[in-house]
Each structure stands twice: as structure tokens, then as C-alpha cells.
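To keep things clear, I will list the structure first and then write my remarks on it.
Left out: one protein chain. Kept in place: all the others.
By letter and in written order, the chains are A and B; residue numbering begins at 1 in each of them.
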Amino acid sequence: MHNLVESFFWASAIALAAPILLAALGETFAQRAGVFTIGIEGLMLSGAFGAAAVASWSGDVIVGFAGAALAGAVLGALYGVAVVLFRADQVVVGIGFNLIVLGATSMLRRGLFPTGMEVPSTSALDRHELPLLGDLPWIGEVLFDQSPIVYALYVLTPFGVFLLFRTRVGLLVRAVGDGALASSAAGIRVPRIRMWVMVVNGTLAGAAGATLVLVNAGGVFVDNLVDGRGYLVLALTMFARWHPGWVALGAVLFGAADALQFIAQATFGGHVPTAVFLMAPYLLALAAWVVMGKRSRAPSDLGVPLLA
Amino acid sequence: MTQRETDTRSGTEVEPSRAPDPVRGGDRARSVERLARLFDRPWPSIIAAFVVSLGIGLLLVVLAGGTAAEAVDVAYRSTVGSQQGMIDSLVYTTPRLLVAVGVIVALRSGQFNLGAEGQLQVGAIGAALGGAFLAPSIPGPLALPVSLLLAMVFGALWAGLAAVLKVWRGCDELITTLLLNFIAIYLVQLMVQGAMKDPSSTFNQSKRVIAVAELPRFGFTRLHYGIVIAVACVVLVWFLLDRTALGLRLRSVGYNPVASRYQQLRVGRLTVAAMLISGAVCALAGAGETLGVQFRLIQGFSSGFGFEGLAIAFLASLRPGRALVIALIFGGIFSTATRLQQELGVTASLAYVVEGLPIVLLACAAGAQALRAQRKGIA
């Protein structure tokens, strides 16, 4: 089991945590504002497709990444139109939205790229060792020899905490999710705030999808690439009690569960079927739920459309 | 009012003090009310939503290089226009209908069972276990019933797990059932890679189900008796919910757990009961595919029936009778999409778009209507 302390294992864990954390940060804000985005699965999938498609056209992964974020933002806004402006039921829209995105991305892939997508060099998003910090023993290898996306998350996560608890924006987001009617009566434009949050949620989910396809999958998009990670994000957001810090920690644990398969060969000699490792993050999420389940208090208006 | 809602009791005591969070329960229940009324809309608006959605589907076919005329022709031939079309449609209807009536039991009881996919996956494991492994060593006439029963038990336990976690640990069943979906999918993979793998095959699949354990078919078509089971489930679920004391208790808990507790209903037990029944019915969808279509356990036998079934349940206002109609439409859509792929090269995934759109459209219409009513004060 010495493999579990190897820097390679934890470096992989953090790399694999990146897409989950990106999406979960957005979902944390969305749920704090009262929007339960079952459709995050679809938002991530659209981001993944957008990234692959744009990168393939432009030949540049950075452009692809930006395209994914944009696609996510647009779909997040559309999703918001349904659940925020039209007050549609959030669970129902989520189920429908995921079906639509699954079908649409699959159609678009075959329609637009009948001969397959051309995967450009993803080197821009590959690991880049940071000077000085990267030289630190173990820590340097784990934390500072990572993709730029991971570095962005080092900034984004604390910023999320700051935004949520130390700014007026955060105050508004929390108020809107914990007392939508009260906020509305206090003159706050609840729909407007929820719409913005959905755009942010979509953007981050899109970026998460882009990370999945461009970094984790080496630029190859396949149908249903996200494969349930959106639901992991939902679970993570909730058992991390809607706090970006706990979300980050939980994401790394998921990453670790995912990374188990890389050291499995060495540790278990390849006798364990791959399905066990694929299952691991979901089992971990379930276990986390069982442990945390009762203690967390959800935003009061989570999932409830504002009727006012 | 708000103060009361914070029940600070911790205890591991029996039911009453557990009701740890009447509020969340209440809120969720409120959303079940919303759901039921959400789509309780006149047929014309449901038809309108389907028309819009089919129109968009048609547009997508044209964009993908087909022509509208061809698409309509294919749609006709793959549904009511030919015997083969009708049979295909019914075959595609079967698992979706079973899932739909299964989740209706849970939803009407206030349980957000989004885990139909997982339940049908373990149902398939159960069916394969019965049909391919147990059946050779039990009397022939028992092979099929035992296989179906095994599937139902597996599905019930899988769903019951989420219910127990909810009652015992307060875990939101919406999330746990979603997670259990993926665990079940990988469990199937695990089975066909390992324990249940057919050693004589290079593919990851189980041994073939023996002939007596197969679901009988209509004549020489590929339509199996799963459709009969599904229609029977429609009637049984309607009867359960509308005509039995248990059904009334379940609905009462679904709409208002707090008031139900005042009337001495045992909310925890009813929660588990609802999920057990729901899981058992959903599992039949997996059993039908295994014993009637694939004849062995294979990976990926379900193209997301679980979520399509949910979509049907929503569109049917959680009513079993309507679910039958909507499921037939969904079966037709899938049959059409499959043939479009064969004949025009349009991806069959088109079906998901055409199925997903009406839900979103109707949900938006219902939400907007609720908002308007609230603003006018005629809620």
C-alpha cells in the first residue's frame, strides 16, 4: 500500500479532481441561490462537446476551452430561463435537459464530424512545473507540477469562499437561496441573481467538461463522455455543505478514488476488474452521504421555484 | 413558525422522533404536489408540446441531410404503418413503460426515485442469475417465474437501500438513487467481466438464458410477453394507488408527511414500502430486456431507459393510465429514430431530443401558469 503515499498518486488525484471541483464550485453557488441543477450533467456534456468541437476546428485547445465555457454559459442561461424565469420544476427540467443534451451532442458529433474530430495538441493544458515551488520535495510534485487548470483552481477556490462569505454578492446569493420570498419582499431581484448564478454555473460546468475531454480524455470526445460525473458533482456539493473549501477537499477525495486505478496494477497485480475502480468514486460519494447525510442543513429554498 | 421547524433531537429512536426534518420532508412533499399538478394539464397542451418537439425533430432530420417527406414516411412505417413497425414500437415501449409505472409508485409516495436505471440494471443481473444459472437446476415451469422474482427482489433491495438510508440517516433519496445508478451499471460490468462471464465467449457477457426461462414471444415476432407484464403493471399500480388502503397511505405520506404522522401513519415504513415496490417494478424492465430481448446479461443493454421512464412518468402527471399512452408514443419515437439511423443515417440519439423537449416545454408552461396564478391571487 506504499503506493498511496507516492507523489504520483496524489498528483493524479488532484489532476482528476480538477473537473469535479470546477463544476462543483459553480453548483455550490447555484444551490446556495436555490437552484438545484440536475442538468449539470448535461451542462458538463455540452462543455465537453463544445471544447472538442471548437478545438478541432480552431486547432487550439485554449480556444476550445474558451468555447466550452461559452457554450456552458449559454446553456446555463437557457436552463435558467426555464427554471428561474419560467419557474419550471427543477427536477423535471433537469431530467429533460440531460436527455436533450445527450441526444444533441451525439447527433452533432456524427453530423458535424462524420470522419471524427481532429484532436489538436493538448500540450497547452498539460502539466507545467512551476519554477521554485515545483522543486519542493513531494509537495512540489503533487501540487506544483499540474495543468494550468489546476493552478487556476488554486485561485478560484479561495476566491469562491471570499465571494460567498465576504462580499455583497455572496450575501445576496445566500439570501436568495435561504429565503427567496423574504428576499423578494426586501426588494432584491431574486430572478436576476439566480439567472447570473446559472450563467456562472454553466460557465464553470462547461469548463469542467472541457477539462474532462481535453485533459483527462486526451481530446477525444465520445458520446455520453461525462458519464454520471455531473451527479457526483451534485452529491459532492451537498455533502460538502455548500462550502467551497469542503467541496475542494471532497473533490480531491474523488480524484483519489479515481486515481486508484492507476496504481492498481502495481498494488493488486491486476487481479481486480476495472469495474471496481470505475465504481469507486460513486461508492465513496454514497459512503460520504451516509456519514454526512443528516447533519447538513440545505438552503431552505433549494429546488423551490419563486412564486412571487 | 420557523423556530419550530428546527428539530434538534438527535436520537436513534424509533420513527416518531426521527422525523428529523419535517420541513425538508414538507418541502419535498410540496414539490411532489407540484409535480402531480405540474403536468395535470389538458391533453391539447400535451399534444401541442409533442407537436413542437416532433417539429424540431423533423427540422433536425432535415439539417442532418434527410428530407421531411422521407422522415415522415419512415416515422409512419416504423410505428403504425407496418407490422414490423408496430412490433418494434411495442418492444421499445416495454421497458420504458415498466420504469414509468415503477417510478410513479415512488413519486406518488413522495419519494424521488431517480434510480430506475440502477434498479433495472440489478434487475437484469437477477434475471440472468435466474435464467442462465439457476434455471437449469430447477423444474422448467418455474424457471421464468423464479427469474422474474429474482429480478424483482434485486430491484426492490436496490431501491430499498436508498429508502433505508433516507429513513435511517436522512440521506436525500434523490442523490442516493442517482449514485446507485452508476454503482449498478458498474456492477453489471463487474458481473460480466468476472463472476458471471461466459467462459466460452470472448465478449464480456453472461451465458445465454436457457430456453424455458425466456419470455415467450408472440408468434414468430420479436415481441415478447414483457409488454403484457407492463400493461398488467399499469393496472396493478393504478389499483394499488387508488383502491387499496396501502395506496391511500402512500399517497397521503407523499403529499404531506407531517399531517400523515398526525393521523398515525408510519412514515418511515411507508417510505421503505414505496421504494421496495417501485424498485421491484423498475427491475422488471431489466428482466424483460434480459429474458426477452438480449437473452443474456450484457453491458449497456439499457440506453438510459431509466431516465426516459422518468420523463414518461412526468408527462403522464404520475398517472399509470396516461403513462401507457405516453410510453407508446415514446416507443414509436424510438422505433422511428432507430430506423432513421438505418435508412437515412440520422443518429438515433435524435430520440432523446424529441423525448426531452416536451417535458421542458410543459414544465415551463406549468411554472409560468403557477406564477401567473400566484400573482393574480387565484392559486
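General remarks:
The rule is short, and it goes like this: contacts are C-beta pairs under 8 Å (C-beta built on N, C-alpha and C of every residue); 3 or more make two chains touch, one makes a residue touch a chain.
Keep this in mind: contacts and distances are computed from a predicted model.
Remark: of the listed names "Simple sugar transport system ATP-binding protein", "NnrS family protein", "Formyltransferase/hydrolase complex Fhc subunit B" or "RNA polymerase ECF family sigma subunit", the one matching the undisplayed chain in UniProt is "Simple sugar transport system ATP-binding protein". Touching the missing chain, out of B:149, B:212, B:248 or B:344, is residue B:248.
Among A:12, A:147 or A:183, the one in contact with the hidden chain is A:183.
In the complete complex, the hidden chain is touched by one of B:265, B:325, B:344 or B:368, namely B:265. Residues of subunit B in touch with the missing chain: 1-4, 6-9, 11, 13-17, 19, 26, 33, 36, 243-249, 251-252, 255-256, 258-265, 376-378.
Summarising the interface, subunit A meets the missing chain with residues 165-172, 174-175, 178-179, 181-189, 297, 299-300, 308.
Methods note: only the chains that are shown with their structure count from here on.
Rounded to whole angstrom units, the spacing between the C-alpha centres of subunit A and subunit B is 27. Contact residues of subunit B toward subunit A in the complex are 20, 23-24, 27, 30-31, 34-35, 38, 60, 63-65, 112, 114, 165, 169-172, 174-176, 178-183, 186-187, 189-190, 193-194, 304, 307-308, 310-311, 314, 346-347, 349-360, 363-368, 370-371, 374-375, 379. If you check the complex, the residues on subunit A that touch subunit B are 38, 82-83, 86-89, 91-93, 95-100, 102-104, 106-107, 110-111, 223, 227-228, 231-232, 234-235, 238, 273-276, 278-279, 282-283, 285-286, 289-290, 293-294, 298, 300, 303-305, 307-308.
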